[in-house]
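Missing here is one protein chain; the remaining ones are kept as they sit in the complex.
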Amino acid sequence: MKIAVITFPGSNCDHDCYRALKLLDGVTPEFRWHRDTSLGDVAAVILPGGFSYGDYLRAGAIARFSPIMDAVVEFAEAGGPVVGICNGFQVLCEAGLLPGALVRNESLRFQSHPVHIRVETTRTPFTSEYEEGQVLRIPIAHGEGNYHAEPEVLAELEGTDRIVFRYSTADGKLTPEANPNGSAHHIAGIVNEHRNVLGMMPHPERAVEELLGPTDGRGLFQSLRNHLTAGATT
Amino acid sequence: MSTPSEQDGALAAPRETPPPDPRPGDPEITAVVVADHGLSEEEYERILGILGRTPTFTELGVFSAMWSEHCGYKNSKRLLQLLPTKAPWVIQGPGENAGVIDVGQGLALAFKIESHNPPSAVEPYQGAATGVGGILRDIFTMGARPVAVLDSLRFGDLTSGRNRYLFSGVVKGVGDYGNCVGIPNIGGEVFFDRAYDGNPLVNAMALGLMKEEDLILGEASGVGNTLMAVGARTGRDGIHGATFASEELSEDSDEASRPQVQVGDPFTEKLLLEASLELIKSGHIVGIQDMGAAGLTSSASEMAGRAGSGVVLDTALVPVRELGMTPYEILLSESQERMLVVAKRGHEEHVRKILEKWELEAEPVGEVTDDGHFRIEEDGVVVANIPALPLTDGCPTYEREGIEADEVRELRERDLTEFLSPKGDLTEDFLELLGSPNVASRRWIYEQFDTTVRTSTVIRPGGDAGVIRIDGTDRGIAATTDCNGRYCYLDPREGAKAAVAEAARNLVCTGALPTAVTNNLNFGNPLKPHIYFQMREAVLGMAEACELFETPVTGGNVSLYNETDGLAIYPTPVIGMVGVLDDVSKTVGHAFRAEGDCILLLGENREEIGGSEYLYRLHDGLVAGHPPVVDLLAERRLQHAVLALVQNRLLHSAHDCSEGGLACALAQSAVGGEGGPLGVEVSLHDRLAPVAVLFGESTGRVVITVDPASEGEVLGMCRNHGVSARVLGTVGAPHGEFRVDTPSGHLRTPVDDVFQRYYDALPNLMDQDPDIPEGDIHA
Partner (left out) sequence: MSRFTVEVRVTPRPGLLDPEGKAVQHALGSLGYEGVVSTRVGKLIVVEMEADGEKEARARAEEMCRKLLANPVTQDFRIRVSAQAEGVDER
C-alpha cells in the first residue's frame, strides 16, 4: 500500500519519514509536492517536520494554503489516516483539522533532545501496538511546540480520550521538569474527534533504527500499517 | 590565457575592448579614496600597472574587495603554501569552494570551515546565522548534499553580560539557521577566555556527501555560455564586508558597522540547496558558485580566473531589491542566499524552470568570453574592464617579519612550582574546575541545535567527535573541531601541533581514521611582528603534524585583524578534521557503560600544568608556563592502538583527556551516559604532584573502558603498538561514589554531585541577565 509524504517548501523531515515508512513491510512511501492537487491512490498521509515557508508569520500558517492541503483535508474528512509530526502538527492545527495551536516554547529556546512520552490511549490507528501507560523515548526538535487550547477544548480532549501522548518522566510521572515546552496538560500529541488525524511534536521517524538510538517510534508506524492492512482485508 | 608577466601585473591595458570612462556621479579617484579602500600605495601602483591607467571607482571597489585579506590572502598565502595538501584520497584540494575527499564506494565528502568573526561581534545572531548559510552554500555548490555542521566558537568570560549576550545570540543564530535548513549539528567546541573579549570567534564547518561523478567546480568555461544570477535578489547589505572582515574593530565599531551586516534567510537557503542540487544533476550548467564575500565580484572573477576564460556582466540585468543601485554596489553587495551559475548556452530556460519549481529566480546577467577579462557593463556601457587572472591571483603577497613578543616568552618561562600544590581541598578544586565553562557540559548549547534531523546521527554532540552514517553503506564519517588558543599563545608551534593531535585523538576515540583537515586561521593584525610570528609558527606546527598524521589540509579560511583597541585574540588556528569509519556500527562513545568495567589509561601523565584550565580558573586567570609538549610519533602510535581496539570491538568507551585533565575526563565519562551517572574507583600511583596528575593537560592520553575479561588482551595490543597502558580502576555503581586516589591526595564525592556540577554550570551562568545593546531585537 502507498503512503504519501507531503513536501512543502521548507520541509526537512520528509526524507526521514520516507525512510521510516520504507522499513515497513508492504508499505511504499511516495512524495507529494505542495503544488500537487491530488493525493492519488494512497492509504495514509504524513505531514513531515521542518520549517514550511520558513515558519514565517506562524509555524504552519502559510503551508495550510498549499494546493495539496485541500486534498489532505478532503482525505481526512473522509476518514483517511493523517499524521502530522512537528511542523506537520502545526499545519494540521492551522488548517483546523486539529484544535488548539502550538506557540513558542516557554524557555524561548529551540529544544532538541530525546524526551519521554507516555502513551495515553491505544484506541487510535497509530498506537494500537503500544500499551497504555507505556513510556517511549523519542527526540523532539522544535521552537514552537507549546500546545495551547481553550479550557473547554482541553476538557473535551481529556473527556473523549483524545490526548494520545503526554510528556513525562522515564517512569511515567507528569512533573514540570518533564514538560520541555510548557504544553498545556503535558500534551505531546492529540487526535481529532474521529480519531483518524494525529498531531504530535516528537519525531517517531527518528526513533526506528538501533544504530541511531532507541527504536520506540517503530510502534507508531507498525500500528498504522496494521490498521491499514486490517482495513484492506476486511 | 595569461602569461607570467600578466601575473606580475606588468601587462598593458586590454587590447580589444576600450577602457571604461568614469561613470557620471562616481567619486573621483584620489589618494584618500584609495586609502579608504584599504589599498596600500604599493598595491595601488600594481593596479595602475595592470590596467595601464587610472581605475574607475567601480574598478577600485573590485580590486579592494579581491585584494582584501579575506579574498586575496595577501598576508597568509605564502604561509599556507607550507601546508601539506595532497594525498591519494584528496579529490579537490585548496582553491575551490570546499575540499573534497574520497570516502570509498564511489562517494566523496566535501567539507570546509569558514569564519564569520567581525559580523558576529556587531550582530551576533545574524552574524552567526549567515556564517552557517555561507558554509552550507560552499558545500552544495560542489554538488554535495550538506549532511552535518559543526561550530567552533570563542568568547570572553561569561562573567560579563556583554559576552553572555554575544554567546547566546551566536548560539541562537547558528541553531536557527541550521535547524531551519535541516542539517544536523554534530559537534564543535566553545572556549571562553578574556582574550576574546571584544573579538568573539565564530567558525562554522560543514560536510556534504555526493557521488564522485556529481562533483562540479566553480568554473566559468565554454565561451558563449550564460552567467545567471540565481536565488535571492541583490540589496545594499554587506557592501565591503570582505574589506570589513580584514580590518581591526575599534570601540565605536558597534553602531557604525551595523548596516554592513547581512541578514540571513534560511528558508530561501533550503530552497536554493534543493534547486542547486537539482540543477547540478540536470546537466544544464557547467559551473556554480556562491556569491559570498565580495559577492558578484569574487564569484564572477574567480570563476573566470579558474577557467582561464573571461566574463562580461551587465549590472542592469541583476535582479535588485532596491532602486538606484550603482554597479559598484551591485558588484560588492553581500546579500545572502545568492548564486552565480554558468548555464550551457541555450539551456537558460531549463535553468529558469528548475529554479521556478523552488520559487526562486534565475536571470541571465552576462556570458563567458575568451578575452581573459572581467568586464562589467551598465546598460551596455562599460564601467569596469580588468584582466581576470591578475585580479584573482595577482594580489601582492607578503612575507613579513615575525618576532616573538618578549612578554610571551617571559610568561612561558615562568616557574609554576608554587602552583603544584592544591589551592584548597582537592575535591573542591576539582568541582570548581569541572564547573568551568571550558570543561562543563555544552548541553545548553547543543540542545538548541537539531542534532538528529536527516536520521543519520550516530554520535551526537557531547562526545569526542560527531559521527554520522553514510546512507546506503556500512560506513560512517566523524568530524571534530579543535584548538586551544592558550597553548597557541604561549607557544604557537606546539599549540598548533596540539590542536591537530587533539582533533585526531577525538576522531580515533569514536573509531574513525583521521583522513583530512580544513583549517581556520584566526589571528590578530599580521603587520605586527609578534602576530606574524604566531601565524608562521602555528602554520609550521600544523604542517608538521598534518604531514605526519597523513591528514592533508584541503582548504579553509583565514581571519586576521581580530583585535580591539590594539589587543589581539590568542592565535587560534582551528583544526576541522574529518575521519572515516569502515563499519559505523563499531563506533564507540565517550561515556562509561557498565558497572565493573575496567578503566585504563593509554599514554603518560607528566608534570605539565602550563596553559591549563586549572591555572586560569583557580589562580585568577593565570596564563603561563610551557603548554603541554606534543610527541607526534607517540600520538600516531596511540591513534593506531585505539583504532585497533575499536576494530576488534574491545572498547566500551574511549575519551580523550583535554581541558581539565585526567580527573575531568574521568568525570565526563562517568556522567556522560543516557542511563544516569556511574561511580568511579580509581587509584593513581604516579610520583607527581596531585595537581599535575589530576588536572594537568598532558597530550596523548585516552581513558578507555573494557570488559574485565579482555583486560589482558587490551594491554597486550597496546604493548604491541608501543603505547603505554595501565589499569586505573573500575567503573562503580550507578549514583555511586566518584573516588580518585593519588599517593598524596584524594578526590571523593558522590557522582551525583559531579553530574550536577557538570550539567548545571553553563545554564547557571546563562541564567544571569545579558547586557542587551540598545535596539537589539534578538536578545
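A and B label the chains in the order they appear, each numbered from 1.
Assume a contact is a pair of C-beta atoms (placed from the backbone, for glycine too) under 8 Å apart; a residue touches a chain by one contact, two chains touch by 3 or more.
What you are looking at is a predicted structure, and each value in this text was computed from that prediction instead of being measured.
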| item | value |
| --- | --- |
| Touching the absent chain when the full complex is considered, from A:58, A:113 or A:185 | A:58 |
| Chain not shown: contacting residue from A:10, A:80 or A:100 | A:100 |
| Missing-chain contacts mapped onto chain A | 57-58, 61-62, 65, 93-94, 99-101, 103-108, 146, 148-150, 182 |
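Methods note: only the chains that are shown with their structure count from here on.
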| item | value |
| --- | --- |
| Computed distance of Cα centres, chain B from chain A, in Å | 36 |
| Residues of chain A defined as touching chain B within the complex | 9-10, 12-13, 15-16, 19-20, 49-51, 53-56, 109-114, 139, 141, 143, 203, 205-206, 208-209, 211-212 |
| Residue numbers on chain B that touch chain A, as the complex places them | 172, 175-176, 179-182, 265-268, 270-271, 358-359, 443, 446-458, 469, 584-585, 674 |
